[in-house]
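Excluded from the complex is one protein chain; the other protein chains are retained at their positions.
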Amino acid sequence: MTGFSLELKDVRKSFGSAEIIRGASLQVPKGERFAIIGPNGAGKSTLFNLISGRFPITSGDILLNGESITTLKPYEINRRGLSRSFQITNIFHRLSVYENLRCAVLWSLGYKYSFWDRLNGLKDAHERAEAVLEQIGLRRRRNITAGLLTYAEQRALEIGITIAGGADVILLDEPTAGMSRSESDAAVELIRKVTVGKSLLMVEHDMSVVFGLADKIAVVVYGEVIACDTPANIRNNQKVKDAYLGGHAPVEVE
Amino acid sequence: MSKPLVFKPINLARWIIWSSFAILLILAPMMFNTGGSLSLLSQMGTLMIFGLSYNMLLGQGGMLSFGHAVYSGLGAFFSIHAMNLMTAGSMTFPVSMIPLIGGIAGMFFGVLFGYVTTKKSGTTFSMITLGMVELVFACSLMFPSFFGGEGGISTNRVIGSSFLGITYGPQIQVYYLIAFWLFISTIGMYAFTQTPLGRIVNAVRDNPERVEFIGYDTQWVRYLTLILSAFFAGIAGGLSAINFEIVTAENVSAIRSGAVLLFTFIGGVGFFFGPMIGAILGVFLTVMLSDLTKAWQLYLGVFFILIVMYAPGGIASIIMMNLRVAKFGMFKRVWPSMWKLVLAATVTTVGVILAVEMLYQRTLEATQSAVIEMFGVSIDTASSSWWLMTIIVIALGIVACAKLKGGFAQHWGDVNTEIEEQMRRAQA
Partner (left out) sequence: MEFTLITLLNGVSYGLLLFMLSSGLTLIFSMMGVLNFAHASFYMLGAYFAYAISIKIGFWPALVFAPLLVGLLGAMVERYGLRSVHKYGHIPELLFTFGLSYVIVELVQLIWGRSTVPYPIPASLDGPLFTLYTTTFPIYRGFMMLVALVMLVSIYLLLTRTRIGLVIQAALTHPDTVEALGHNVPRVFMLVFGGGCALAGLAGVVGGNAFVTEPGMASTLGSIIFVVVVVGGMGSLAGAFVASLLIGVLQTFAVALDYSFVTMFAKLGMAITANAAGYSLLSLTIAQVAPILPYLLLVLILIFRPRGLLGTREG
């Protein structure tokens, strides 16, 4: 047991002949909040997709709580305690907000593929869904069809679905994308509240969100993690400054 | 479609609805007691179970299958062979429970075929189901001992001694058997929608990728749902074997699969009761319309296309949307533009029907007289004045529809946006 919640060891990923991720390494200790930042096209979302099993890696290793997950399917990874949100809101748009959350808790409570349990009679699923509903602040929208929510509410629901199953490694992909200042602040508070005691890995572009939440920041450029340090040190890191400000503009890789 | 698929009634409402359903089933033969209606009701009942089972896949799971008749048809074949074994004395089994044999047979093949078909989802799944049904259909001609070759397999549903006076000879007894199985199957399929699997398959319909990230293997979810759906389809097949006393290769054909798809979709896939409406309409159209006109399949196809284009939620959604508008008290705002559009559409339809019937008379019945009877009027299909009139009617109708459509769409859209706003605010 290495003691890290999540570990990336020299991960490489090529799409055809284009190598997108070129040896990314990262260690996320238990209970810490990490932010991943980097220029557009650096491969941040790709990294997320590799970790969560959406794409297979080309070489290297990814360890979740010490166990290699590179050959596992997304649902197998999820059952081992990793959950992720998506950049483009991915909710169940024809179900109500409450139903969205209830679906998210069913597996973790052990109901699996049951077609003999009466859903409305499952008290623990009900209570857990209500609890998350309260946490994400959507109680008054409980019975609204998810597709009818405002954008910020859908993002909040997205986070709710991600944490409802009780996973202890959370991946959030640009959770505040497209939000106004006040909505972002509310989202930051929500994320802080719901990730207490969990390991968090977050891709973000909004620097105030990053500096407000993260214990450590990992900077990804050209498919590599060029720096991983506390926010204060990152601010002063020369390589990071070059990548963001000086040097040549990053080429669109995706 | 913005209506949540969760049905959350107060207990009283639930009891009322299910009791009304049961009472309706019991009283139906007395309300419609002409000679042929009992046969129609029996067919509707069977088709309802079939359609509801199909909607477990399409409406609830987003799985478009072109081969669902495989499960009902194989269920029918197993049932009819069982009945023949019973008649020959090699097996004792109550006829009333034959549909259960059909169900189990359907379920067995669901386990077998479903494994292959659910390996993929989406459009690929649909194509695989088509390949599957063609495979089974082609096999049916290769194994005449089981499938009965060209003539199919027949049976006699009156087997052994009567039980409490029930022989299933008279159609009324068959109807009540179907009604019984319809009632418990509907309860079963409705109960499914209230289970974890039933809800997760809804989630798979909405967003299969997300479902993987809440811990579920979507393939397993779809596979299990298909097996359960095949079970109920098999029950429908068993009842069909009892009702018609004959099962042929057509029962496992792509044509029959297409029919259940058509009628379920027309009825409405977004509501639990949609397929039941589809079944009623389906039996009407195939049995009654085919007596009235040779062009009924053309009309059915065009009607289906119109539903796909203008009301993809089916007739159930048309009813429910109008009820919702009425409930919010806004019906008088859409009524003015609605009745005009309906009138224009009716005029166009009459014109098109006229043209089609006349064309049919000219080409397919060319040996018969050129005169046809329609709506009590004698029409000489050889005369060009009738043709000219028809074309004018159609042209006028189309122009009117095109002009009125925009206005109605506007009013309808405005009203529904307001309703959704109200609903959104109601909870806040």
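Letters A and B mark the chains as written, and numbering starts fresh at 1 in each.
One rule holds for everything that comes next: a contact is a pair of C-beta atoms (placed from the backbone, for glycine too) under 8 Å apart; a residue touches a chain by one contact, two chains touch by 3 or more.
Remember, predicted model here, so these are calculated numbers, not experimental data.
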| Where does the absent chain make contact, in terms of the chains shown? | B
| remark: Out of B:Y71, B:F108, B:F265 or B:W412, only one touches the absent chain, namely B:F265
| field | Touching the absent chain when the full complex is considered, from B:T123, B:S161 or B:S385 | value | B:T123
| remark: Considering the complete complex, of B:L12, B:A88 or B:M309, the missing chain is touched by B:M309
| query | In the full complex, which of B:G36, B:G301 or B:P336 touches the chain missing from this view? | reply | B:G301
| message | To test your reading of the contact rule: which positions on chain B touch the chain that is missing from view? | response | 58, 62, 64, 116, 119-120, 122-124, 126-128, 130-132, 134-135, 138-139, 141-145, 254, 258, 261-262, 265, 295, 297-298, 300-302, 304-305, 308-309, 312, 356, 359-360, 363-364
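In this section, only the chains that are shown with their structure count from here on.
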| message | Touching residues of chain A toward chain B in the complex: what are they? | response | 52, 54, 73-75, 78-79, 83-84, 86, 90-96, 99, 102-104, 106-108, 111-120, 122, 140-145, 147-148, 161-162, 164-165
| Of all residues in chain B, which touch chain A in the complex? | 1-6, 191-192, 194-200, 202-203, 205-207, 209-218, 220-221, 224, 228, 420, 423-424, 427-428
